[in-house]
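Pasting a structure below so you can have a look.
Moving on, here comes chain A:
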Amino acid sequence: MRPQASPAPPVLDVRDLDVVYALTGGQQMRAVERLSFAIGRGQTLALVGESGCGKSSVAKAVMQLVPTAGGVIRLEGQALGPLGGDALKRLRRRFQMIFQDPISSLNPQRTVRQILEFPLKVNGLFDKSESERRIRATLDIVGLDSQQMLGRYPHEFSGGQCQRISIARALILDPVLLVCDEPVSALDVSVRAQVLNLLGELRQRLGLSMLFISHDLAVVRNVADCIAVMYLGRICEAGDAQHLLEHPAHPYTVALLSAVLHADPAVPPRRVALQGEMPSPLSLPTGCRFRTRCPGAQALCAAAEPALTALADGRQVACHFPYSVARPAANASAFFQPEDIAP
Partner candidate 1 sequence: MNRQTRLHDAALLRVRHLGVQFQTAQGPLHALTDVSLDVERARTLAIVGESGSGKSVLACSILRLLGPAAQTAPEAQIFFGAQDLLRLERSAMQAVRGRRIAMVFQDPMTALNPVRPIGVQLAEGLQLHLRLSRQAAQERATGLLAQVGIGSPERRMAQLPHQLSGGMRQRVVIAMAVACEPELLIADEPTTALDVTVQAEILDLLRGLQRGRQMAMILVTHDLGVAAGYADDIAVMYAGQIVEQAPTAALLRQPRMPYTRDLLRAIARLDDPPHALLHSIAGRPPVVRALAGGCRYAPRCDRRTMQCEAAQPGLESVACAEGAHWSTPLSTGMSAFGRPGGAHAVRCWHPLEIAA
Partner candidate 2 sequence: QKRGGTLTIGMEAEFSGFNPAKARIFNQNTLAPASSVLETLFVFEGAQIVPRLGLDYAEAPDRLSATVRLRPGVTFHDGTPFNADAVVAHYAWLLAPGTGINLSPIAPLKTVEKVDEMSVRFVLRQPWVALQSALAAENLVNFIGSPAALKNDPEGFHRKPIGTGPFIFKEWQAGDRIVMERNPHYWEPQLPYLERLIYRVLPDANTRYQSIKSGQVDIGRMDTASHVLDARKNPQIKVHEYQGSGAISWNFNAAKEPFNDQRVRAAVVHAFNAKAMLDTFFLGTTVATTDLFGPNSPWFCPRLNWRSHDLAKARALLAEVGKPVKFQLVSTNTPTGRRQAGMVQQFAKEAGMEVDIRLTEQSQNVRVGLSGDYQMGVWRFGDITGEPDGALAYYFGGENGTPVSRHDTARIDALLGKARAEPDQARRKALYCDIAQIVSDEAYQLIPIRVTYYAIASPKVRNLGPITNSIIRTRSVWIGQ
């Protein structure tokens, strides 16, 4: 599969990303292993997976908040890794992040105005009247009333409002890429809907690209164009959102989907139970890393680790025995690099 034949490079291009944490006692933990994906302009990639599988680590690595142990991260074609200090700082305004906990991500000692001014000041964009206009405009975009908000402190706002403020803070620098690390997990259903709607609207209006991290498949379904499912630091399945959700090929994706509860008693639970617990990332099982919990594990799974290979419909799966694909994909995802796709 070729990327959509456009000369412009993808907004975010991550290739063979490794994130390794040094633990106390000299141990090393590979939280993310040889991870590759790309996000085109205006597109949203969702990263899903169990807690601790390395989703946040990917986000932080993209944001250059943790050192990468290997691989290249390119933003609009420019590799971030080799950029040092000032160059990176200048580039930082192009990609911004939204965090899971809306309250914790705002400095409790600063007013909303100070919070929103800060990115401008740091980037030397501050200019009294112009900034004021910009702040008000951004607050408008996220649907907050600037009149009432500016002089107040974060703890005076609800979680949804706080999350809007932190979205405004990210937007004020005009980024092309928004990395959202579980931006709605901490919110109530009613508020969650507001924020999801807002993100969708922004995507349309501003043409933002997004890396959206969540473990809630229903949410992912709502925001994502394509989905990458992670398990223990590696991608186990990736592809077009709708297709992947409707026809999961990897047993883990199947299990994940089956665990979604419907607020409708008519939909019978059809759970695929996973066995056991997630293995420790410090002592991975041999062969396929999912095999210890896989209902269909076989001898081969313990012997060899499956590579991420493309199925006929363009989806990529890292499984020796993927679920059969019922029907070919209508519009196969093209966001994965050709190199990753086995012939």
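The candidate set was assembled so that all candidates are chains of the complex that A comes from, given by their letters.
Throughout what follows, contacts are C-beta pairs under 8 Å (C-beta built on N, C-alpha and C of every residue); 3 or more make two chains touch, one makes a residue touch a chain; residues count from 1.
Quick caveat, the model's predicted, so the values are computed rather than measured.
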(request) Tell me which of 1 or 2 touches chain A in this complex. (result) 1
(message) Give the list of chain A residues in touch with candidate 1 in this complex.
(response) 50-51, 158-161, 188-194, 196-197, 200, 203, 215-219, 221-225, 241-242, 245, 255-266, 269, 271, 273-274, 276-278
